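Only a single protein chain was left out; the remaining protein chains are all shown in position.
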Amino acid sequence: MTVMEQRGAYRPSPPPAWQPRTDPTPLLPDTTPYRVLGTEAAAKADPALLRRLYAELVRGRRYNAQATALTKQGRLAVYPSSTGQEACEVAAALVLQEQDWLFPSYRDTLAAVARGVDPVQALTLLRGDWHTGYDPHAHRVAPLCTPLATQLPHAVGLAHAARLKGDDVVALALVGDGGTSEGDFHEALNFAAVWQAPVVFLVQNNGFAISVPLAKQTAAPSLAHKAVGYGMPGRLVDGNDAAAVHEVLADAVARARAGGGPTLVEAITYRLDAHTNADDATRYREDAEVETWREHDPILLLERELTARGLIDEDGIRAARDDAEAFAADLRTRMNQDPHLDPMDLFAHVYAEPTPQLREQQALLRAELEAEAELAAEPEGGAR
Amino acid sequence: MTVMEQRGAYRPSPPPAWQPRTDPTPLLPDTTPYRVLGTEAAAKADPALLRRLYAELVRGRRYNAQATALTKQGRLAVYPSSTGQEACEVAAALVLQEQDWLFPSYRDTLAAVARGVDPVQALTLLRGDWHTGYDPHAHRVAPLCTPLATQLPHAVGLAHAARLKGDDVVALALVGDGGTSEGDFHEALNFAAVWQAPVVFLVQNNGFAISVPLAKQTAAPSLAHKAVGYGMPGRLVDGNDAAAVHEVLADAVARARAGGGPTLVEAITYRLDAHTNADDATRYREDAEVETWREHDPILLLERELTARGLIDEDGIRAARDDAEAFAADLRTRMNQDPHLDPMDLFAHVYAEPTPQLREQQALLRAELEAEAELAAEPEGGAR
Amino acid sequence: MTTVAVKPATMAQALTRALRDALAADPDVHVLGEDVGTLGGVFRITDGLAKEFGDHRCTDTPLAEAGILGTAVGMAMYGLRPVVEMQFDAFAYPAFEQLVSHVCRMRNRTRGTMPLPITIRVPYGGGIGGVEHHSDSSEAYYMATPGLHVVTPATVADAYGLLRQAIASDDPVVFLEPKRLYWSKDAWNPDDPPAVEPIGRAVVRRSGRSATLITYGPSLPVCLEAAEAAREEGWDLEVVDLRSLVPFDDETVCASVRRTGRAVVVHESGGFGGPGGEIAARVTERCFHYLEAPVLRVAGFDVPYPPPMLERYHLPGVDRILDAVGRLQWEAER
Partner (left out) sequence: MTTVAVKPATMAQALTRALRDALAADPDVHVLGEDVGTLGGVFRITDGLAKEFGDHRCTDTPLAEAGILGTAVGMAMYGLRPVVEMQFDAFAYPAFEQLVSHVCRMRNRTRGTMPLPITIRVPYGGGIGGVEHHSDSSEAYYMATPGLHVVTPATVADAYGLLRQAIASDDPVVFLEPKRLYWSKDAWNPDDPPAVEPIGRAVVRRSGRSATLITYGPSLPVCLEAAEAAREEGWDLEVVDLRSLVPFDDETVCASVRRTGRAVVVHESGGFGGPGGEIAARVTERCFHYLEAPVLRVAGFDVPYPPPMLERYHLPGVDRILDAVGRLQWEAER
């Protein structure tokens, strides 16, 4: 029987009621990036936090400069600098509690360092002696992730798992403006919202994905507007205002911790350096643009606020710089030592137990290395 | 020189101005699905269009019933019915001009048929004699697409290509509520918006992805709300109101044609049948829910409107049904003939020219078939 | 001690039972995928699990395979043992990047500190009359990806045993379920399943002296049938079921080939660049002087998987296997 045959029985009841699944209004981001420094909101900021942020920004900037210098000396294979983005990096690290997890991308070694990872270990991937230099469990920092946006579902899964276990854990995941175009971004945010996972997504919108400007990346009013499509709140923040980033992230983390689900935060910032030391930024942007952003430098913004409010003086500034110099000197010294390399590590930890196939290959390499060593040990020109 | 060293030179200029890239307000969908039938808007609807829609709905319903019956007779391998969703299927087909392109999913054979594809050819995939039964160029209908959401970037690329060539072509792509969770959905919509491609995305939200209800699929206020995150307008429409779907799609197609870029349309509808004939819908939904939707049947909604406005009478209804019956009878007859099969087709069109490897395999199969044929030709029990 | 009657069970039932036992045995085991909860999966392998263990242990996810595997990675990072269902072979492709760039590398990347004990169940292969994208054999992709185990049962008992092993493994396992054997039956007692053998062992399913058929998963029954039929031709074929493609059991396979001196690799997957190339090459490397003839391959053709009405011409069948056996240069017989 087709529906048409039912005509007689048709009761003109109202159509099934449609309800928005969530009220969209509160999900929409502010119309301008949230700012604290230089605004009235600054008065409410915790002075100790502002000082702490300042010290970390100064150290972070020095860290970036040092790491870039290390590439010139051939001590790093490559370095994607976060110069100009330190406010995001540092706030992301500071906003988390000890049991929380950070999910950094390749650009976020500073965030890992600010969370406590030894900078030499944080730089291992980029030095090239191993893929990850630290035990992720030690500071609850996931490995630096290179395939764009693929770390986002990991953060969601981890946060979800912690919640299933009844643990008080929030995951904070970092991604770039370019990374938001990847399918994994979409899938991660959707899973997070459906599962109400305790996770915070921080997009560092630095205006470029390598050479591709935001205008070629998205036509959205803002990246934060994407949040509404997942049913989570979107927040827009001045990414060079460390106090503002910290506050917005702290709200989002608290919300997640309280069971309120995920938040998408877009921080408007700028990468002052090239994409990496191997990149030539003059090919795709004007110096004038870079200069504009130098005037909105995260360190200067905070320094001005601290100075204006008498929270720091020349001594305090000098102390922060000295600390940063000492930090850089230590890093330099340690990075100038050759890392220990063991070719047999190729086969380590591919599986819990090497397969028979890998054992054969292991033996092959071992024999090669022994032959090489023997040859090297032989006195010039002949037999021992 | 670090930025800190520049302190003296710092000019407290305002931060780089941030502007929303598009005004988000007009992108947001209505708060309830747009309706025409039974509302004042119906008075403005073109009577000829309404009658045409009605005839197509009646025929479409009958087509779905016939195709389902064919599965029971073993004439189709599987059939994903669009019973209950005919308004979307038919409106999607009718709203397009001849030069436009339709991108259907596996569920959308009806849309292909309504656009002019021979139903036998539309059903070829599901009968199982070939993957696509029609020449996509003949009616500008892309092959029925099974991997969810993967057809969406195709639609974007085709629309973009047509625009590059200066052709007046709009692409309309169909996807389900479940399909919106895939990364390809995200990437396609983003490309479309950035490129301002003349493409319209119609999400048939039928409440389920096989057994998974919308609540487990998304936490968004509506699927149409996703549009704002791409910078395109989102429209929400009653998917069982053929006049409303047609109007909303017509607006979106016109907008795309005029260079206004893409639109995301979410149509709220319901799949009255199981996911496919192989599915047991009682495992995941109550009959009562299905009954509610039967009362909001697309055919009945339109029939009531037409009757109330004196645009159709019993004769007209009978004519539509008779046409549908004739259509079904013809389909039945033709589908009851065994399709022509040629095993050598396995190797056809894998490449423009078969590789040497394929030629070898072709020869192998040919030899097997000849041996088989010889054996079959031999009289029972012995040599010829 | 009670004696339990051994009743025939299907492979599907054994798989369900393995999941159930794993969920019961270890609270860290979580099943997730599309339609695995309320519906019990499109093949009903997860039937009843959500009811018995709760939605949080057997979870219907949103429809996004990269998201499913990606979140499983995160869950495993936190110490869970996710068992992921990909609805069909071809629908695992969206998760390819997560698989190849993360799942298989995380342990190595982190020097063993972050293993990922994930089981990825993939119904694979054809022969069930499925329309396009429902009959792929994707094992070649997984074999070429270091860091994964790749396992596939061909019998009811192995389905149970290997799946339990896969879930218990501290490494990621791609667990390939031969669709067309889901409803194959065997005497098997769910309440007293046979001891579980470790992953990585092939098994001789039929002894023979003339030649070895090397196969796995969906092609095992076809090979056994071919071996029966071969008796008429005077060939006594040995049939080896690999069960595990990674790790590969060179020992068992080569022992057989050394005995018989001839071998044919049989699988549904396309021949070119398929598993058979690896298998033939490694057997030849190891058994060269025992071989009377080159190791031959009977595989699916190198074409997109055909529509249901034509699949029988594509799939390796008894005749095609016997033809290959016939080409093993018997004139060279010692």
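The chains carry the letters A, B and C, assigned in the order they are written, with residues numbered from 1 in each.
Basically, a residue touches a chain if its C-beta (ideal position, glycine included) is under 8 Å from a C-beta of that chain, and two chains touch if they have at least 3 such contacts.
For clarity, every value in this text was computed on a predicted model and none was experimentally measured.
With respect to the full assembly, the chain omitted from this view is in touch with A, B, C. Touch with the chain omitted from the figure is made, among A:108, A:182 or A:238, by A:182. Checked against the full complex, the one of C:30, C:57, C:81 or C:105 touching the unshown chain is C:105.
Think of the hidden chain as still there; on chain C it touches residues 66, 90, 93-94, 96-97, 100-101, 104-105, 108-109, 132-133, 140-141, 143-147, 246, 248, 269-270, 272-282, 284-285, 288, 291, 293-297, 301-304.
Mapped onto chain B, the interface with the missing chain covers residues 130-132, 135-137, 142-143, 147, 150, 152-162, 164-165, 169, 171, 183-184, 186-188, 190-191, 194, 348-352, 355-357. Even with one chain removed from view, chain A keeps its contact list with that chain: residues 77-78, 125-131, 146-148, 178-179, 181-184, 209-212, 216-218, 283-284, 339, 341, 343, 345-347, 350, 355, 357-358, 361, 365, 368-369.
In the analysis below, only the chains that are shown with their structure count from here on.
Rounded to a whole number, the gap between the C-alpha centres of chain A and chain B is 39 angstrom. Mean C-alpha position of chain B lies 35 Å from that of chain C.
Among the residues of chain A, those in touch with two or more other chains are 183-184, 186-187, 190, 194.
Multi-chain contact residues of chain C (touching two or more other chains) are listed as 61-62, 64, 66-67, 94.
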